[in-house]
Each structure stands twice: as structure tokens, then as C-alpha cells.
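With one protein chain removed, the remaining protein chains of the complex are shown where they sit.
Letters A, B and C mark the chains as written, and numbering starts fresh at 1 in each.
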């Protein structure tokens, strides 16, 4: 056993850190630090900076213009980005569609699509979930019917994250209407501005606009936008969903959140003393810090396995379950620490300039509520438990 | 709303308390207080004392020689008995078989059996569970085949609590071997000393002998020992299992355990101060004390409903679930408080007279382990959740 | 022993529920709760006419209630509807006016609105550690300091302010218009204000206010507990409806045993929350009220968060949306913990009592 990073990995970490120091603009890290929703421009600017460096398709092999990083290097990159308050990379293009096109796409698709992802030029949205088919993709209803060299698409997608910013969307659509439900699904690409596509906002619990519904009415899509074979989209969907995500545990983000909670507990007071000296609050930090320390190792262990065997095992579901719970617990502490100072609805101050809690804490309650999503979206923790039951417990 | 006891109820409480002060022998309460397994003689002596007072069949109506108490009076009696460290009444005769005989027994059975329960003369055991059929009574296999005016019984029962002390046993046996599994079950009484019955101890996790296996080999039982109709035992079994148990939440016992934990935390030390001043330990007490305070009211609310509507609802499953968890948490605290002083296996001291923890705490760890049973036996908490799912949630 | 409501209270409960069903359905409620003034002056007046403030005050002082069970009945209904009307301020003020022996007629008829200022930036929950203070100034007093999260402070006429006088907590009455207020809407709906006092003229209401503040805290916590119980009941009903009707993989998700067992555990916890609220209601006015309120609000803080998080999780994405009522119940249930003592504060009170015993 050896938990230390290799000299190469340490060099890499230094390189990432130097890059972030030099290239991550202050106004971007300040926006991330504030906890409020980021506007499109912030993401776009950052994507382009990463694109110029060649670090946007972090999971891509060198042959496709990726950096060819190992899982451990990707982990180091993620942790350093969180530490520096860089925005998360919007995953749909770089981490989801990119690998799909590399594996299933035609040469034309590779040439058309991959460079535009790498440069940050295209913003892809994901059209997977439908009302009535959240985690149950086999039952999806959006139809694509062949009409000459076009498909005509009708239906509705939902939970399309940041779809309001996207110019393109990849969708699972039904192209065969009999037989087993999984068999008639295809993987289709569209431009968002194709006539008949309408993106409508869904307002989330904390008031933010992060996800959308997307409606399709007689949308005509060229057959050349099909990825892989017709009716074989199920395989692609599964590949995409199980495709390695080194960042699934969100360790970097949680490490940062832990530091913020500690700082908050030092600056706020209870009964004449710093909150961090209240044993009942402090022990909540102590427990989650211990969990997070363990999670770091759990994550590295699984990365090590992935690196050794070429792909991660079903244990990544453990990362998802524990990782989201740890992050949510930290968001709970950040909200709880503020006490009554957590009450204001950001933006709902009637008059005057309201400063209540310490800097960058206005959104703490909103962030707590928003982060309840992490254990639901992307395969709920219940679905992860079902997966683990089958794959690891063999029950 | 009015949470106070009526004057009659207060008078009743005083009467119970006076009785316990006068009639509960010191050596019995000392034995209960020590937490170790009680010998047969202790139970028997106490049962007879209660029997003489007419307070053994606490759930029985007056017509059968019971005290005719209301549910609230029974609750008061239970709490006062716990408070005084009286032994629990061994329920199988007084609280289980008694009501069954009253409802389903023949006149001869009533005359034979009920007085001998009331006096404490008979000690009944319960033969319900079988290996492979714990909570699933429909699948039981012990067979009773008719041979003239006898049944011939073959099979095995298990988890027979305190069966080593019993002189009689009531059993569920299969008397019909085709048709629906529930339909062929009968309710049969036997003397333990009938040839062919063998009681073998099961040693429990903490080393104690509290439950038994009972083996039946060609045991000849007179047909007159059948309760109710042949093959209708399922109805009786369900009646017995759902028969009201005012004490199911064990509130009295938990109240006493809470006092013990607090006393322990005052007498033990950590880092130069009483353990109760350690916030991390004290807050564990605070939480369970709050839960118990709520449980008292939950229990009274359900007793009130039972008193008003003549019978308790499925909410009693909530009492079972939360009541056992609260009691187990208290046992955890009593063990935890002792730290290394909880290590010795009672009775395994090699030489000398070992006194480590405060008085009456030698068995704390053993009691903790033993009490894990309470959420398993008598319908596990998982079974209670299934019941509530159907009856209250209607899912 | 009797766990049924008296006829009068049942009537009060029914009246209020009827009124709120008609005037505070969730879409309407959200409109009101999330746009200035973060409550409905019309609802406020109508509810005052229905006698809600009077239910919080005893007969000797012009009301027709004022016991723990009266308070519980009212706030449970407010909780069921997530009603954003600032009656918590009314209740807190009423308890202080009661302790001061002051007239409450204008509070009862709703003609004057009251709010109570306790929390500060550096001490959210415990008046013994307040910094705001008063000094004698001519005939009256002058207040210095800042109060945070004054619930209902954005629309109040009178502020009752807890501040230090000669090193002990006292309570003062201040005209709202003479203080510097910043009003805002809250994340769970409804409004509040920050208030800054700078030589603000004030009238002394209670000089040695320790006991009066304890009673006010106990009553306020009871109200919040009852509100949480009402909100939990509705949130739970929404959950059960969803589990019965929503299908996944061809089956109603309520058929999945893992969800069933979690739903049962929620039910058990909600019943416990109801019980501890009853226990506190019975104790109000006695010496047991303050410690019991710590038990109750501490327990409710744990359970309300559990109910909020579990109802979101078990209903999935839909419960993350603004459009679906459940999300608003979840927010209120979580944010109740931030008022008048969170779980840590309440459990801290309990253990300090252990240590002192």
C-alpha cells in the first residue's frame, strides 16, 4: 500500500494549480464562491479557457484531442478545480456525448462534433428523462418516425439541465413501437433551433432555473443525425450512463464545502463563543469530516481499481450514494450555522442593502435545498442501491 | 385535550403503589434491578403474590376473575411495576392463552384452565415459531394426526421463551395437509411432561438461557385439548397475536432505564468530570429522553383510542417499533457509559471478588445484547412495517 | 385523560381550515408569500375578524383562549396551509404583554400589528447573550443595537424589543416607524426585517424579563411545533398519494418495500412529533414549559428535517420543483428549525440542565 502520489502526479498537480492561478479569472471564481446560479457567460468563458488549454474533454484519449489523463489525474484535476472555485464543467458535451461519439459515431459525426465540444463552441443538452419515465428509460414515449431522409420527432423531455443555454441536444427517442421496450430506442442529435423544439423552464424548489422541459412537435431531423444503428440506442444509453465519472463522489467540492463550514463556524457565535466551540455543532462537523476523509480513500481505491483494470466497477454506485450524502450534510451544516441569518430569500430584499451573514453565505439555504437534487438526478440513490443489490450483493 | 389522570385513575395509581410497597419482596426487586436472568422461583413467587391479589390476569374482564381494568389502568399498573422493579408478568398464560380460552375455549377448558392461570399455578409456554417459519406461521410443519380420541404430534417448535420453566404448552399444529396453508392449522394444548416432548435450551448471544427448542415425537394428546374447531387455529393465532397488549411500548421499563442511565452518568467520570457533563454523551440522553417523553403521549393517545373504540388500532405497531428502539437505545447508553468497565463476562471472574462498575451494572453489556431481541421476537419490526404499510398507509 | 379537542377548539380548527382552504390554496399562497409585502393584508384582516388573535389570548385579557391547546390548534392549521400571515409575532407579543400586564385589545382586534425582536447577528437564540442594550434617557429609554430576522417586522406597527438593561434582559416597546428597518422576503415564504436601533426612543415594558421571555419562547416554540405538525401531515399525505399513483417499471412505486418501510418510519416519527407537541401544550404556563419546549422543538427539528428530506427523496424530481406543493412544505419544515432555537440550541438547553441538576 502506498497512498502518496507519484512524482509525476505531483508534477501534474502543480501544473494544474499553476494553470488555475494564471487562467481562472477572479470574477468567475467569485461568482462560484457566492453560491448563486451561474449565468451562461461564466460557463462559456470558462469552457473556452479550458478548451484553449485542451482540458475540456478531460476523459478523452489523446487520439481524439483529449489530454489522455489517467483516472487519478482526472481526480486531481477535479479536486484542484473545486479548490480554486472553478465552475464545474457542464458534462453533457465533454463527458457524455464526447465518449459516445468516439465509440458509436460515424467518421463524419466525429469530425463534425468532437472539435466543437473540445473548443467549447457547442453546448449540448441531454434529452433522456421524460415525464413518467425518470429512471425507467425503457418506458420512454418520445417518437421519431421516418419520413424520407428525416425523422419526425414528437414528444417531451424533462429535467434537461441547463438546456436553456444549449444550442444542441442529444435525445433518446422511440423508433420502433412493438417488441420489447428497450429494443426500439434510438440515439438522435438535434439543433435546439430546429423548428418545433421549445425549451420551457422548470423552476426548482429554491427558485432557480436550472432544468427545463423540452417539447418536440413535428421536429424534422436528418437521418444522418442518428448515432449508431436505429433501434440500438439502448446500448448507447447504458454506455453513457455507466461511463466512468471520476468525479461522481464530488470529493473536491465537499472538501471545499467543509472548509467553508469550518470558517463559518469560527466566525459565527453562539452564547458568546465561536460556534465551532459548541460541541453539539462541532461534532456534526467532526462526523462529516471523518466520513469525507474516508470517502477520499474510497474514491482513490476505486480509481486505482479502474486504472488497473481499465474500467471502474459497480462500486462507483457507492461513491454516488455516500458522496451525495456527505455533500448534502455539509450543505445542511452551512445552512444550520447561519440560524436566523439563513432566512432571507436572495433577491427579495425590499429596500436597502441587506448584509446579514458572513460573505458569500446569502445563498446557503438555497444551496442546501438545491443540493437535495444530487441524490435524485443522474440515477437516484435508490436506483444505485438496486444496481448494487444485483451487481455486488447478488441477491 | 386533557392529559391529566382522572381522580379515579390517581386513586388507582396510589393503590398499585401501596400494593407494590407492601407486597413486592425486596429480594425480588433486587434481583430484577441487577439485570441478570431471573430464576423460576422469583417469577413463580411474584406470580402467586399477584394471583392472590387477583392482579395476574390484568387484561381479563371481571366475569372471568380478572380485575376488569381499563387500558389506562393497565398502563398505570405496568408503569408502576417497572418503577418498583417488579418482574414482568410472563405473558403466555395470563395475557395470551387466557383471552384465547375466554373467546374460543369450551366450558370445560374455561373451568380447568383459567383458574390455574389466575393463581399462578400453571406456567404456560408458547409453541408458535418453527425453524424455517419465524414470522410466517402459515408454513408451519408440526403435524397432529388423529388416532382415535388422540392426536399424535410430531415436529419441532423453537424460540419457546422460558419454556424450561413451563408445565404446559399451547401449540399451533397442522391437522390438514392439503388446501391453503392457513386452513389446516389447529390450536392444541399439552402438558409438557407428556411422553415424547423434549425441551432443549437455546443459548442466546449474551450467554443466557431464555428460549428453547421443543421437540415432539409421537406425542399423544387427547382430542379434548383442542381449542376451538379443528383446522380453525389460524383465526385463534391471529386473535392472540393482535390481542391488545397495553405494554407493547415498554414505556415503564424505558422510564426506569432512563433514570438508571442518568444516575450512571452522574456517578461515572470522564476527563475529571461526571460523564453527564460530557456534551456528546449527555446529548444522547437528551435525544432519547425526548423520544421517550413523546412515546409516553403516543402510548396514552393510543390507549385513549382503544378505550374509546373498544379495541386498539394498527397504530400499536408504531408503539412496538419506536418502543423497542427507544429501549434499545437506552441499553446502548448504559453499556456505553461503562466504557472498559463493561468488558467482564458476568460469572467469568477467575479469582477474587471483582467489583468494577457501580452497583447493579455488571450485566449492562449482557442486557444490551439480550435486548436486541425485542425488535425481532413477537413480530419483528420489519413485520410491523409490513403491517402498517397495508393497514394504515394502504400502499 | 382526553385526547379529543373540546367543542370550541374543534370549531376554531374547522373555521380556520375552511377559511384557509378557500383563501390560501398553495398557488395563491405562493403568490402571497413570495411577493411584497409577503403576506396578504386582506387575509390578515379577515383572519383577525375570524378571531385568530383572540384565540391566542386568555379571557382575563380580552381573548377567549391562550392555553397551550388553543395555540396548538391555531398554528397547526396555519401549518397545514403554509399560511404566511405573521401571527407568530402576534403570539409572542401577546405573551410579553401578558407578562407586563398591558392591555391587548388592539392586538386582539387586529388593529395594531406587533412583532418581537430577539435574535442578533451574534446570538440567534439566547436572550441572555444579547448585545442590544437600553439606557435611561429623560422620561424613557434609548435603544442601541441591531436585531435580526424579526418575523413579521416588515409590516409591524409596534416592535417589542428584548435588550439589556443594567446587565439583565428587559423588554421595550418601540414604534416601528422610529427604527431603521430593512424588509425582506424569506426563502420559505413570508417576510421579516432587520432592525437597527440608534438612540431609538423606547418605552420599558418589562424590567427583569427572564421569566417573561421564557414563557414567550415556550409559547412560540409550541406554535412552531404545531405548525410543523400541520405541515408534516399535509406533506405526508402528498407523499402517500404520490406513492399510490406514480408508476415506475410498470408498478406503483408504493409497492416497493424499501419505500414502504421508509414511509412507515416517517409515520412513526410524525406521530411522535404530534405527541411531543401535545406534551408541550399541556405544560405551557407551568415551570416545566421551558424545558419541555426544548425537548419538543429539538425533536421536531430532527423530525421535520427528516420529513422534508425524505418526502423530496421518495417523490424524486417532481418534489424538487417549485410547481409541486411538496417542495414548499419541505422548505417550511426545514426553516422552522431556524426560529426560536434550533435542535442544537434546544438539546444544549437540555444538557445544561442535566449538568446543573
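Here is the rule we go by: a contact is a pair of C-beta atoms (placed from the backbone, for glycine too) under 8 Å apart; a residue touches a chain by one contact, two chains touch by 3 or more.
What you see is a predicted model, and the numbers here were worked out from it, not measured in a lab.
Although it is not drawn here, the omitted chain touches the following shown chains in the complete assembly: A, B, C. The hidden chain makes contact, of the residues A:16, A:31, A:72 or A:197, with A:72.
Across B:65, B:115, B:196 or B:344, the single residue that touches the chain missing here is B:344.
The omitted chain makes contact with chain C at the following residues, 256-258, 260-261. Residue-level contact of chain A with the missing chain is found at 1-6, 9, 72, 262, 265, 274, 276-277, 279, 282-283, 285-287, 289-291, 293-298, 300-301, 304-305, 315, 318, 321-322, 382, 384-386, 388-389, 392-395. Residues of chain B in touch with the missing chain: 129, 132, 134-136, 138-139, 158-159, 202-207, 268-272, 278, 280-281, 284, 328, 332, 335-336, 338-346, 348-354, 356, 365-366, 368-369, 372-373, 375-377, 380-382, 385.
Operating definition for what follows: only the chains that are shown with their structure count from here on.
Centroid distances built from C-alpha atoms place B farthest away from chain A.
We define each chain's centre as the mean of its Cα atoms; on that basis chain B and chain C are separated by 42 Å. Annotation for chain C: residues touching 2 or more other chains are 347-348. Annotation for chain B: residues touching 2 or more other chains are 279, 283.
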